[in-house]
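Missing here: one protein chain of the complex. Every other protein chain is in place.
Lettered A and B in written order, each chain numbered from 1.
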Amino acid sequence: MSIEMTNLKYQRDLWLKGEASAKELVEDAFRRIDVTDGKVNAYLHLCQDEAMEQAEKIDAKRSRGEKTGALAGVPLAIKDNICTDGVLTTCASKMLKDFVPPYDATVVRQVREADGIIIGKTNMDEFAMGSSTENSAFKTTGNPWDLQRVPGGSSGGSAAAVAAETVSLALGSDTGGSIRQPAAFCGVVGLKPTYGLVSRYGLVAFASSLDQIGPLTRNVEDSGLALDALVGYDALDATSLRADQKGSYTVGMEESLKGLKVALPVEYQQEGLNPEINETLIKTAAELKSLGATVESVSLPYSAAGLSAYYLISSAEASSNLARFDGVRYGHRPESFETLEELMVNSRSEAFGQEVKRRIMLGTYALSSGYYDAYYQRAQKLRKMIRQQFEDIFRQYDIVLGPVSPILPFVQGEKIDDPLAMYLGDVYTVDVNLAELPAISLPCGFSKEGLPVGMQLIGRHFGEQTLLRAAYQLEKSLNLDLRNTIGKEASK
Amino acid sequence: MKIKPEEVKYIAKLAKLNLSENEISQYTREFDDILEHFAVIASYDVEKVDVNVFDEKQTSSLREDDPTLFGDQEKLYQNTKTLKNGLIQVPKILE
Partner (left out) sequence: MNWETIIGLEVHVELDTKTKIFCNCPTTFGSPPNRNTCPVCLGLPGTLPVLNEAVVEMAVKAGLALNCEIQRTNKMDRKNYFYPDLPKAYQISQYDLPICTGGYVEIASGEEVKRVRVHRIHIEEDAGKLLHDEEDPVSFIDYNRVGVPLIEIVSEADMRSPEEAVAYLKAVRSILQYAGVSDCRMEQGSLRCDGNISVRPYGQDHFNAKVELKNINSFKELQKALEKEEKRQLELYSFNEGEKVVQETRRWDAAKGRTISMRTKEDAHDYRYFPEPDLKPVYIEEELINKMERQLPELPDEKSRRFLKTYGLTPKEVEILVGEMALSQFYEEVVESGADPKASANWILGDFLRSMKEMELTAEEQPLKAEDLAKLIELIEKGTISGTAGREVFDEMMETGKPPEKIIQEKGLKQISGQDELQAIIEKVIAENPASVEDFKSGKKQAIGFLMGQVMKASKGQANPQVAKSMLEETLID
C-alpha cells in the first residue's frame, strides 16, 4: 500500500479518520526507507520491531475508543544524539558505538505520550559538531536534491529523512544552526525554539547554553503541530522555562501579516553571501512586503563578532561536556591499555573523530589559565551584547529576516579539509543561539541548478507564534513545489 | 604565529588526548588560522560588560528534597564493560 506522504497533519488525519492504521503508516515508512535510504543514508539505526509493536498498541487504543495523543499514528525519526531507552544512541561517534541509554529523553517521552511512533535514529555530525554530516563516524548522508551534495548538518540525517519523504517529522538539535542549515539545504522547514522552551534532558550535550531541540518537517503548519508536542516545563532541566503560550502553535497562522514589522540587518548581506541566496533574500523581503509587512534595514554591529564568540563558547562547553567520555563507565574501550591513564587517553584518542578533537582542543585552550579572559570571558561579554542588541531591535520589530547559510549545498568532501571555511558557513545562524532566540528556516526559492534556498525568520523570546504565522503566510504565498525526485520515487 | 606546537601539546594533555606529531602540526596550523579570525573579538570595547550581572527573570528552579531510587541497577550499568559485585573495575589507581 502506498500513502501519499505529504505531511504530518495529513497522516494524523488519515489515522484519526480511520483511513489508515498506524501499522500501515509505519509499514509504509519502512517501505520508503527500503526504496531510498540505500542512496540517502539518512538513518543510523531503525527500530522496526519496536515501531510495529507501538503501532499495534496505538491502533488497539483507537479500537477501544481510548483517547489518543496529538501525534497518534505518525512515524517519526529522532536525531541520534537524543537518548532513547533501549535503543542505540551513538551521536554518530565511535565513542558511543554500542551505547544504549537506560532512559528516555524528555522529548522522546513526550512524543511517545503523544502516540507518535519512533522508527529510527538519524545520522549526524559526530556529537553535533559540523555543518555537513560528513563528520559522522558511520556513514555519509546524501542530499535528496542531489545525492553528491551534503544535506547540511549537524542534523543532516533528520533533514534528509524528511526531504526524502520517509517521515513527516524528524527531531534535530540546533546549537549554532544545526536544524536550520540542513533544513535550508534539504528544502524542508526547521524550527529552533527559544532556549528553554523545549527540554534538553536526554539530549547529549554539545554546548549546554546553546543547544535546543526542534522539529524538522515538510511545512510550517507541521512545525507548529510538532512544537505543540515538545514544549513544556521540565523539572529535569533547570534551564527549562514556562512559556506563556496557551493552546496550539498553529492557532492564528491564518492571520494576515498586515502591520508586521520586519527588520533586515545589513550585516546579513555580507561579502561572501552567495549571489543567488542574496537574490532569494531580496525576493523574500519583497514577498513579505506584498503580504502587508514592512521591511526595514537595521544594523547589528556586534554580530560580526558572533561567529567567533559562538565558536569559543560552544567549544569551551563542549570540551567540558565531552570530558565524561573516558571509557571508564561506558563508551569505547581501547584494545590495549595497562594503566588507568592509558585507558582514558586511548579511549578518547581512538574514538573521537578529527572535528570533535579539534573542538575539544579549541575549547580547552579558550578556558585554560592565561587565555580565559581573552577568549572565553570576552566571548561571553560579546554574547551579552549580542543579546542586548537583539532585544533593542525587538522593541521596534516583530521579526528579523536573514539568510540561513551564505552558501548553497556543497559537494561532499569539498570543505572537509578546511575547518575555518566550514565554520564560516555558520555565520548567519549562530547569533540566534547566542541570544537564545527562536528562529525558523523555510525554503524560499531555488538556485539555478535547482538546489533549495532557505531563509530564516528570527523572533522574540517565546515569540514562536508570531514566527510561525509569518513563516506560514510566507510559505503559502511562495507556494513552491518542494518535492524532489528521491521523495517522488518513494511515493510511487 | 599565535599558537605554538608546545601549547597544542599541553592542551592535548589537559584534554586527555594523545595526538600524533602529524596531528599536532595540523592542529597548530589550523588553530593559527582560526585564532587569527577570532582576533576580531579583541576589537570590541567590552570593558563595562559584567558577566556576573544576570537577568533576574532567569533563575534556576530548584528541586524538592524527596528521594527516589532509580531501581534497575542492571539496566543503569548495562553499558559498563567491567562490573564486579556492583563495583566498576579499573586498572590500579595510584594515589
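Structural remarks
Going forward, contacts are C-beta pairs under 8 Å (C-beta built on N, C-alpha and C of every residue); 3 or more make two chains touch, one makes a residue touch a chain.
Here the structure is a predicted model, which means the values were calculated and not measured.
Looking at A:Y249, A:Y310 or A:Y330, the residue that reaches the missing chain in the full complex is A:Y330. Across A:D146, A:E287 or A:E317, the residue that sits in touch with the chain not pictured is A:E317.
Which of A:Y103, A:Y249, A:Y311 or A:F446 touches the hidden chain is settled by the complete complex: it is A:Y103. One of A:T89, A:T194, A:S303 or A:S441 touches the chain omitted from the figure, and that residue is A:T89.
One chain is missing from the display, and on subunit A it is touched by residues 81-83, 89, 91, 96, 99, 101-103, 105, 200-205, 207-209, 235-239, 316-317, 319-320, 323-326, 328-330, 340, 344, 364, 367-369, 372, 376, 380.
With the whole complex as reference, residues 14, 16, 51-52, 54, 56, 58-70, 73, 76-77, 84-93, 95 of subunit B touch the missing chain.
Going forward, only the chains that are shown with their structure count from here on.
Taking the mean of the C-alpha atoms as each chain's centre, subunit A and subunit B sit 23 Å apart. By the touch rule above, subunit B contacts subunit A in their complex via residues 3, 7-8, 11-12, 14-19, 23, 27, 30-31, 33-34, 37-38, 40-42, 44, 46, 49, 51, 58, 60-61, 63, 72, 75-76, 78-81, 88, 90-93.
The part of subunit A that touches subunit B in the complex is made up of residues 98-100, 102, 235, 238-241, 302, 304-305, 307-309, 311-312, 319, 323, 326, 328-331, 333, 337-340, 342-346, 348-349, 352, 357-358, 360-362, 364-365, 368, 374-375, 377-382, 384-385, 419-420, 423.
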